[in-house]
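Only one protein chain is missing; all other protein chains are in place.
Let's look at chain A:
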Amino acid sequence: MLKVDVTTNSLTTSQGAGRAGDKVFSGAALTAGCLILAVLFGVALFLVVQAIPAFVAPAADIQGGQGFIAYIWPIVLGTLIAALIALVIATPVAIGVALFISHYAPRRLASGLGYVIDLLAAIPSVVYGAWGAAFLAKEIAPAYDWLANNLGWLPIFQGPASATGKTILTAGIVLSVMVLPIITSLSREIFLQTPKLHEEAALALGATRWEMIKMAVLPFGRPGIISAVMLGLGRALGETMAVALVLSSGVLTASLIQSGNQTIAAEIALNFPEASGLKVNTLIAAGLVLFVITLGVNMVARWIITKHKEFSGAN
């Protein structure tokens, strides 16, 4: 019988240095992952604990005197309206610009344009706010008058239009400029990754360039476009400074061209410095609501993406 000496088995001797590096790296990765979860959990915990007094307080003590729900739902709607306006304007423009950069423009123009779009993301939001309040609102006020006169039968364009132009629509337009670079640069990256194989398959069938884009580029990029739009939505929902400066806030109004409406983030920013007692809890509870909305939006986005996984090309 062959005698096996375990101590001299060359397979059992490990190479010390390589293993140590492995352990350090996996430890570092694990720590980083846990840290993110811990921070997220900490923030959520803080929000919930601080918000509870607002939820349980008697209705009369909450700002407005009607309870927390009555306080929060108009500004939730205001937030959603502003974000929706931003996305409705920004998404088609961003996809168009991204397609132009990735598939139409000559290479030198494309890279230049890409830089300019990325530069839009580098402008601080307070500058956007100042631009919106001092310039855009004034310039756009006549257009609102025109909308009120000609499309006034639509509830969203009901007159009289705000003379200052500081409306939720202006805020939405400013937000759309702010989310444009996010959606554009992500979509552009996705479009550039379209497999040449699929583009050529479409062209070889006799597709024009636009048909090739519809056939190969957009379907391939759809999950990416959805993620990009959701990231933009996240920015639009949470944007504070621009809305606080641009919007002359007030009660919930159906008309987008009158002053009124308010968003959660701007409400918190404008009121937090002077708040005390239960008012602080109310504002933090509003923050918790915003957190839940953003979380929900992201989960819906994930769900949409996974629903089409079978057709995504990843398999």
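Assorted remarks:
Rule of thumb we're sticking to: contacts are C-beta pairs under 8 Å (C-beta built on N, C-alpha and C of every residue); 3 or more make two chains touch, one makes a residue touch a chain; residues count from 1.
Keep in mind that, in the parts below, contacts and distances are computed from a predicted model.
The protein name that UniProt records for the chain not on display, among "Ethanolamine ammonia-lyase large subunit", "NADH-quinone oxidoreductase subunit E", "Phosphate ABC transporter ATP-binding protein, PhoT family" or "Acetyl-CoA acetyltransferase", is "Phosphate ABC transporter ATP-binding protein, PhoT family". Set against the missing chain, the residues A:A216, A:L233 or A:L247 yield one that touches it, A:A216.
From the set A:A110, A:A130, A:I156 or A:A201, the residue in touch with the chain omitted from the display is A:A201, counting the whole complex.
Interface residues of chain A with the unshown chain, by the touch rule above, are 107, 195, 197-198, 200-208, 211, 215-216, 219-220, 222, 308, 310-313, 315.
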